[in-house]
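Complex shown without one protein chain; remaining protein chains in place.
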Amino acid sequence: MRTQRLTSYSYLLLGLFFMGVFTFIPVFLSAYLSLFRWNVSSPEPAFTWFSNYLEVFKAPLFWLVLRNNFIYAFTTIPVSMCLALFLAILVNQKMGTIKSFYRVSLFYPTMIPMVAAAMLWVWIFNPGLGIFNYYLGFLGVPRIEWLYDMRYALIAIIIMSIWKNFGYYMLIFLAGLQSIPNHYYEAAAIEGAGGWKKFRYITLPMLAPATLFVFVVAIISSFQVFDQVFIMTQGGPGDRTNVLVFYIYQHAFRFWDLGMGSTLTTLFILGLLFAIWLVFRVIGRKVYYEV
Amino acid sequence: MRKIIFLVTVFFFITGLLSTSEIWAQKEKGKPKLLRLTFYYPVGVAGPLARVIGEMTDKFNKEHEGRIEVVPVYSGDYDPTMQKVQTAIMAGNPPDIFMVEISELPTLLAMDSVLSLDDYVKKLGKEYWDDFFPPFRENAVIGGKVYGIPFQRSTPVLYWNKEVFKAAGLDPEKPPKTWNELKDYATKLTVRDAKSGDVKQWGVTISGGWNDWLFEAFVRQNGSFLISADGLTANFDSKESIEALDFWVELKHRLKVGPPHSTWGSTPPDFVGGRTALLYHSTGILTFLKRSAKFDFGVTFMPQKKTFGAAVGGANLMIAKKIPKERQEAAWKYIEWMSNVKNTAEWSAASGYVAVRQSAYDDPVMKEHVSKNPEYLVARDQLKFAHGKMMAKNFQKVREILKRQLDDSAAGKIVPAEALKIAQKEIQAVIK
Partner (left out) sequence: MKFNRNFRHRTGLHLALMLVSLITVAPYLWILSTSLKFRTEVFTPTPKWIPWPINIQNYLEMFEMAPFHLYLINTIIVVTGILAVQLVTITLAAYVFARRNFWGKEFFFFLFLIQMMIPIHATFLPNFLTLKNFNLLNTRIAMMLPFFASGYGTFLLRQAFRQIPRSLEDAAVIDGCGGLRFLWHVLIPLAKPTLIAFSIISIVSHWNDYLWPLIVTDTPEVRTLTIGLGMFVQQESGADWTLLMAATAFVTAPMMIFFLVFQKKFVESFMLSGMKG
């Protein structure tokens, strides 16, 4: 048993080494620096206990940013998960070579570099020249100014992100679906279960692990959203598309405010950890994953 | 199959490692006397210009073979470049030469990371420094000391679409000259769908994204300023500034002859696609417009209120402070060379940026360029009325605060006087 324990540690060592050097050193550094005032006005770091944290909570902009990010998360997560599951089930049906076409066209947005995709969507969303409004016009939707309008800019980013990300989730669901043994369905068919019943009592429970996984990944990625905002709107107009990581970026790299940047990073990680812990606590146990 | 994939992977991995060590070896092999300098640059105009910088540098390197070799490093747009410069400085590994957006200077100074070029500039005498257009010089000097050499510089101008002028019954050769004319023209040029009321063509687009820069121009046109020349006193809630913002709100919100918000990158396509009749944007897009627009268009001064006015923009060449003396000297040789009359002319002709030196316009290359394309002279002529861009410590924070208020005002969420009062209070607190 002892040797087993030793080998266990040795297997972890390689991963832990890289993680330690490139992730945890930076994280501890942030946690440490978050206690300092270190910015353009005080170029020499000065220890100030938790005053940075107070300052974060006092800034009205922080709360707006948080609100934006929650709106983003609460829309992109359910929409892209449902879409991904629905399409995964459809694509999983038996069909001819056209299946390849579907699979590729649904998954490819994930493969496009964000630098280019975001530029492209700026153009697609252009109120007068973009294809988005042009085709919405055919459906009788009144013209929306998208990125040119405070009320819709965040929605535009959300739409773009759903397009970009749901292929990821679809792939995971697809892998999950294909690992459901066929005889389950056959047995159900013999007992006369219909499509919905099969979905409800076989597919859904069997997909629970995949769903939990997608959910966790979706939460993390929806709070890490950055590139779209960076290229498409720079957080504007009027900070209505400013999100957490962009806010961190602004402090660390625009304002040269390393103290505040570190504070925000630390808060960000703590918040996300709490969210993930909550997910596992509430749902995880039911899906037979004890952490 | 699996084996093949495995072998390919291993192959690539090993070659990857080998080639890295090769680069180490190359680094070590360099002869001791050769100074290899890195130069981080953002190129604000599309792709080909990265090559222009490369070619110019090659010429320099040939002239200094065996002694100095400048390695130009393309480092993304203004923002990524600043990030790259900052990361490198913080890690104690600064690039020898870099070019960042002009308003970053006070911040860079506060971090003690730029070298004063005073002695070098003085050595070259008055004919060198005084040859740069005065407003360009403003953003290179703080406390009487020179820290940067103007290179990639621009100002905002007004573009107008001559064809839609005709369609609206306006003289296509007469762009608006005053704020009142602008309002009048913009109203006439706005085309709405008869049924739905959707705007098909905006009268005037004052581009978003860098709207803080454009707003400063409007304030200048109204005879005021936003931050004092020493960068210490904010002046955002002056009567003139409020008037300027109110004029924006009138165009964008009350009359609805211009989009309330937009992004910097998407308004040039708007203009090319006939979505807007008038466009406020940088001179930097002139080349893009010339290559993309199918119709005839003009470039002119931004309309005046009390006077014509603009704030200059762009990037200056700078040298890092914390590098050995000999590298600084070599870096200066490069900057001096890049900013000589011939090279500034060549750069301007290739990029569409304003040539930074007055005598560059007598250079044959430049003469030929502007005789073929006289519209490139508009930005230069407007410089007579232009000022340095506002500069202060924490400038990026200043920008964010101001932009927030500009955007909220344009959406009608707050009245100009109120918005600028908030801006004044918050900005004064960050720059002091």
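Annotations
Note that the chains are named A and B in the order they appear, and that numbering of residues resets to 1 at the start of each chain.
In this section, contacts are C-beta pairs under 8 Å (C-beta built on N, C-alpha and C of every residue); 3 or more make two chains touch, one makes a residue touch a chain.
Because the structure is predicted, anything quoted here is derived from the model rather than measured.
Listed residues A:50, A:74 or A:101: the one in touch with the omitted chain is A:101. Of the listed residues B:151, B:264 or B:347, the one in contact with the hidden chain in the full complex is B:264. Interface note for the absent chain: among A:87, A:207 or A:229, the touching residue is A:87. Within the complete assembly, B:77 is the residue of B:77, B:230, B:326 or B:381 that touches the hidden chain. Residues touching the missing chain, restricted to subunit B, are 8-10, 12-13, 15-17, 19-20, 23-24, 38, 43-48, 50-51, 71, 73-80, 83-84, 87-88, 90-93, 154, 209, 264-266, 268-269, 272-275, 282, 284-285, 287-288, 291-294, 313, 352 (touch as defined at the top).
Where subunit A meets the chain that is not shown, the touching residues are 4-5, 7-9, 11-12, 14-19, 21-27, 29-30, 83, 87, 90-91, 93, 95, 98, 100-117, 119-121, 123-124, 128-129, 131, 134, 163, 167-168, 171-172, 174-175, 178-182, 209, 213, 216-217, 220, 224, 226-227, 231, 245, 248-249, 252-253, 258, 261-262, 265, 268-269, 272-273, 276, 289, 291.
By our rule, only the chains that are shown with their structure count from here on.
Of all residues in subunit A, only 39-41, 43, 61, 119, 122-123, 126-129, 142-143, 145, 147-150, 153, 230, 232-234, 236-239, 250, 253-256, 258 touch subunit B in the complex they form. Residue ranges on subunit B touching subunit A, taken from their complex, read 79, 82-83, 86, 90, 107, 110-112, 196, 198-201, 208-209, 259-263, 265-266, 269-270, 273, 275, 393-394, 396-397, 400, 403-404, 407-408, 410-411, 413.
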